[in-house]
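Handing you this structure, nothing more for now.
Only a single protein chain was left out; the remaining protein chains are all shown in position.
Up next is subunit A:
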Amino acid sequence: MITGSGVGTVEGYAARRGWRSRVGELRRLDWPLFVAVLALSVVGALLVRSATFQLLTEQGKDPEGFLKRHILNLVIGFVLGGVVTVLDYRLLRAYVPILYAVACVGLVAVLSPLGETINGSHSWIVLGGGFQVQPSEFAKVGLVVLLAMIMGEPRDGEIGPGRRDVLLALVLAGVPAVLIMLQPDLGTTLVFIAVVLGMLAISGAQKRWLFGLVGGGLAAAAAVWFFGLLEDYQIARFTAFLDPEADPRGAGYNAQQARIAVGSGGGFGKGLFQGEQTGGHFVPEQQTDFIFTVAGEELGFVGGAMIVALLGVVLWRGLRIATQAADLFGTLVATGVVCWLGFQTFQNVGMSIGIMPITGLPLPFVSYGGSATFANMIAFGLLQAVHVRRRAFD
């Protein structure tokens, strides 16, 4: 084992130093992660412009309207990420109950008349002045930190969380999950499941918990299907996923158009802002959920693969950070973020190229959307925070 001067001094490291030295810690940042997120943000901004400027022009609005707001969101997001990085993430533990409570209140508020239905999901709270908040995005942050706190507490003799911890984690994760399911937002619910499963596994919980959860989940899914608890549009989307040609103007339309847009991009794409399918607005929600189709059409396989690779870098760095974290809490926070962003990446790109059914999830760091951008940047900040305080012997 390599020894270093920092051993045993990690605790209180930040606390002892002043503000200046905290800025100095930025040198300890994970720069490849930073570069990848920055690159994704720049590409995302360009794609958001491409997806929106023609429609805005046709509507007689400022063609750069979406771009400007997206840049503002990104700036705010980076600031949030920076603040989270600089904060000692372990201090977060103290605030977790508050964070959790706020997230749950937000999710309840969404279901109340305060909430706004957009695209069939009751997921937004409109704040006025053109601002709206999607609490489920922030609930993802809350979930990650909460689970890390419950299952990452130092234990004696045990290498994994006990039954009590697991059950507590499941119950506390279950409340916001059910609230989100009620919106209904299937995509975010699936993110929750992925995060819970991933963090439970990494926490060292017994295999039976993992298998039990997977089995229970499948049984629940079957029950939902058989008892007709899904909304018609959800069934239609699923059917359309299995056979996109079945109803090309109806439910299969999005999937089919997305596939056409991406496929027609070919190897090198049609050039940024040159997409004909994009310009003709054949794919709906193109600046948010279907942003990858813009990349596919305009930047081709090269551009699409590059975006996937950049997200791969984010996930790789995230896993590396999990491995090198100073404590189990840090490992679990990083793992939760990786599961969250990883699932969302696979689901989002997958539905754009026809290997996943359509659910409304944004592509991390790329899609337009304030709440999502903020939440992603906080996640990014959490990764950096864990990294900055990694075990010194690395």
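Just so we're on the same page, a residue touches a chain if its C-beta (ideal position, glycine included) is under 8 Å from a C-beta of that chain, and two chains touch if they have at least 3 such contacts; residues count from 1.
Please note the rule applied: contacts and distances are computed from a predicted model.
Hidden chain, UniProt protein name from the list "Heptaprenyl diphosphate synthase", "Aspartyl/glutamyl-tRNA(Asn/Gln) amidotransferase subunit B", "Benzoyl-CoA 2,3-epoxidase subunit BoxB" or "Penicillin-binding protein 2": "Penicillin-binding protein 2". Among A:29, A:42, A:56 or A:201, the one in contact with the hidden chain is A:201. Contact with the chain that does not appear here is found for just one residue of A:331, A:359 or A:373, A:331. Touching the chain that is not shown, out of A:195, A:311 or A:383: A:311 (per the contact rule at the top).
Which of A:261, A:291, A:361 or A:385 touches the hidden chain is settled by the complete complex: it is A:261.
Contact residues of subunit A toward the unshown chain are 159-160, 198, 201-204, 249, 257, 259-267, 276-277, 279-282, 296, 300-301, 304-305, 308-309, 311-312, 315-316, 319, 322-323, 328, 331, 335, 338-339, 342, 345-346, 349-350, 353-355.
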